[in-house]
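Beneath this line is the structure, given in structure tokens, with notes to follow.
In this view, the complex is presented without one of its protein chains, the others remaining in place.
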Amino acid sequence: MNTSEKITLTELQFIIRDSLYIALPEMYWVAAEISEIRENFSGHCYLELIEKQHDEKNIKARIKAIIWSSRYRFLKSYFENITGETLKEGLKILAKVKIEYHELYGLSLIISDIDPAFTIGEMAAKRQMIIARLEQEGVFSMNKELILPAVPRRVAVVSSSNAAGYSDFMKQLHENSYGYKYYTALFETVMQGTETEESVINSLNRIADNIEYFDVVVLIRGGGAQTDLSWFDNYRIAYHVTQFPIPLITGIGHERDMTVTDMVAFQSCKTPTAVADFLIGCVADTETHLTELSRNITELSRVIIERNRNRLELSRLRLIPVSRIMISEAKENLSGKIVEIINTGKDFIIRAGFTPLNQKSRLTSLVRTYSLDKDTMLKRTIHDLKLFAGKAIEKNNNNLNRMESSVIMLDPANVLKRGYTVTMKNGKILKSCESIETDDAIDTRFSDGHVISRVEMTGKETTKL
Amino acid sequence: MSKKEFSFNEAVAEIEEILANIENGELDIDKLSLEVKRASELIKQCQKKLRSTEDEINSIFRELI
Amino acid sequence: MSKKEFSFNEAVAEIEEILANIENGELDIDKLSLEVKRASELIKQCQKKLRSTEDEINSIFRELI
Amino acid sequence: MSKKEFSFNEAVAEIEEILANIENGELDIDKLSLEVKRASELIKQCQKKLRSTEDEINSIFRELI
Amino acid sequence: MSKKEFSFNEAVAEIEEILANIENGELDIDKLSLEVKRASELIKQCQKKLRSTEDEINSIFRELI
Amino acid sequence: MSKKEFSFNEAVAEIEEILANIENGELDIDKLSLEVKRASELIKQCQKKLRSTEDEINSIFRELI
Partner (left out) sequence: MSKKEFSFNEAVAEIEEILANIENGELDIDKLSLEVKRASELIKQCQKKLRSTEDEINSIFRELI
């Protein structure tokens, strides 16, 4: 190559430029990480895009990029609207680029479009990775599982004193309408940028060294710019949060998405003010709970008192009739006794009356028997008298009759009438022939006269009648 | 015997005596007849007495019942 | 017997005696009717006594009822 | 019996004795009516006693009721 | 019973005993009216006791309401 | 009960016991008015206790609101 063929630098640059245009006439969709980004006074945005090694440390490729202000205004708001992120260092983007070569500034990429979906996907993937790791380590919900004190009043604040969010928080908390008293200690911390990780972890460690003085930690960051969330999609911060021994509440200030730090925190609020409200709410809840408890105690006690009063009242109401019943039963019993005594007394009298009554009837019947006996005896006497008198008369009568018949039999007149005669000698009746001698004159008497005869002969037993 | 109260027992005794005398046969036939007559009379009187006593007693008993 | 208080038992005893006498036949017919009369009288008195006692007792009982 | 307090039980016993005497028939009829009178009087007193006791009981309880 | 405190229960027991005695008929009628009188007195005392208890209780209740 | 702390529960138990005794008729009439007095006193004390407890509770509530 000789010197005559020399060209100017400009000419060279033009050759390079034209060659590039010819060689790379098209637009490309390039995925890269923003390593620098700044907006100049005229609204153009100058970036440096890089690609890192797999170790995420060493840079593999680097190039400048520009978004012209006319485009930038649109892209910026569109991107932020879609992703909730600002275009900032560390962000991975998918940009539609045209390669441009400027003789003065060299090679750069002119970005005409950025696909927010890619960034969202990248961010999500990063978050997912951190979440998966925390879960794999079994620490993801450790802070959530802590118990928040009933009254979280001693608050460690991890924030930056310059942040608007910090003063919002302090004002909201200390000037609460309930008049609750809170104690806050600020642990000055860098809340964005690359120092964020170390600063947050440092603050958390300091708090942990004095853990006995605190009920709760709040992690808050200024309100205003809704940017740079991704600083808290950070594994180390999230890990420290999970391992923190007291509940940690985040108020990092974003509307749409949660960072991993929010996810593992005990509680995440949208804003620092919301964190303050949460803390006030906790105390208020506790106070409400106390009020409810005391109301319950009061009500329950009233119920108990009322029941006891009712029970007592029942006893009191029972006491009267029960005593009266006892008395009236005793009265009835006594009346019963009166009747019983009258009845048994009368029964007794009636039974006792049987004896004289019985004696009376025995007396009358004995007297009747007695007089009947005497009467019978007298009647028998009459009968005997009759009988004996009759016998006496009969006997005498018989005697008389016998005598009469003897007299009749003995009457000579009767003998003579029957043909018998009586022979007499010298007036004397002869009963034997012995005194008769032959020639004796005997007088023989007949019933109608007598004959005197001379005995011619005598002899004994000559004739038999 | 009309004046003197008639005695049944005496009459019976007399009759007994008469009967004994008759039986002894020591009596004159005329006396015998007399004695027999006497005895008969006494018997009759006795019987009368007996009747009257009986009547008396009966009338007593009639009263008694 | 009018003066002296009549005794039922004595009367009964006398009646018994009379009865015995009559039964034994030792009694004279002449006395028989007298004795019967006596006995009858005694019996009557006894009956009267019995009646009067009965009446007395009845009147006592009448009071009693 | 006027001075001494009348005893129902003694009266009953005495009546029993009188009853036994009458039953045995050992009693003279002359005494019968006396004894009956006594027994009857005792019975009357017993009944009177019973009635008066009843009255007493009734009057005691009239007060009560 | 004047010195000693009157006991309702003892009084009732005594009344029961009197009742039993009367019921058993072991009692002399002469004593009956005495026993009945005693029972009646006991009942009266019991009634009095009941009335006084009732009054006492009523006054307690008046305070209580 | 002056020295010893008054116990509502014991008092109520005692009242119940007294009531049961009265109801069961196990109680002597002689003791009734004493027991009723006791029960009434206990009821009064219990009512007082309830009132004081109620006041306490009311004061708690007043402080809270």
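Going in written order, the chains are labelled A, B, C, D, E and F, and every chain counts its residues from 1.
Simple rule for what comes next: a residue touches a chain if its C-beta (ideal position, glycine included) is under 8 Å from a C-beta of that chain, and two chains touch if they have at least 3 such contacts.
These figures come from a predicted structure and were not determined experimentally.
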Residue in contact with the excluded chain [from A:181, A:417 or A:431]: A:181
Residue touching the undisplayed chain, where the options are A:12, A:61, A:107 or A:293: A:293
Contacts of chain F with the absent chain, listed as residue ranges: 7-9, 46, 49-50, 52-53, 56-57, 59-60, 63-64
For chain A, the residues touching the chain missing from this view: 149-151, 154, 178-181, 183-187, 210, 212-213, 283, 286-287, 289-290, 293-294, 296-297, 300-301, 304-305, 307-308
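Here, only the chains that are shown with their structure count from here on.
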Chains contacting each of chain A and chain E, listed by label: D, F
Intersection of contact partners for chain B and chain F: A
Degree value of the rotation bringing chain C onto chain F, based on Cα positions, nearest 5: 60
Averaged-CA centre spacing for the pair chain E and chain C, given as whole angstrom: 67
Residues of chain E engaged with two or more neighbouring chains: 8, 29, 32, 36, 40, 43, 47, 50, 53, 57, 61, 64
Multi-chain contact residues (two or more partners), chain A: 316, 319, 323, 327, 330, 338, 341, 345, 349, 352, 360, 367, 374, 382, 385, 389, 393, 396
Every chain pair in contact, whichever chains are involved: A-B, A-C, A-D, A-E, A-F, B-C, C-D, D-E, E-F
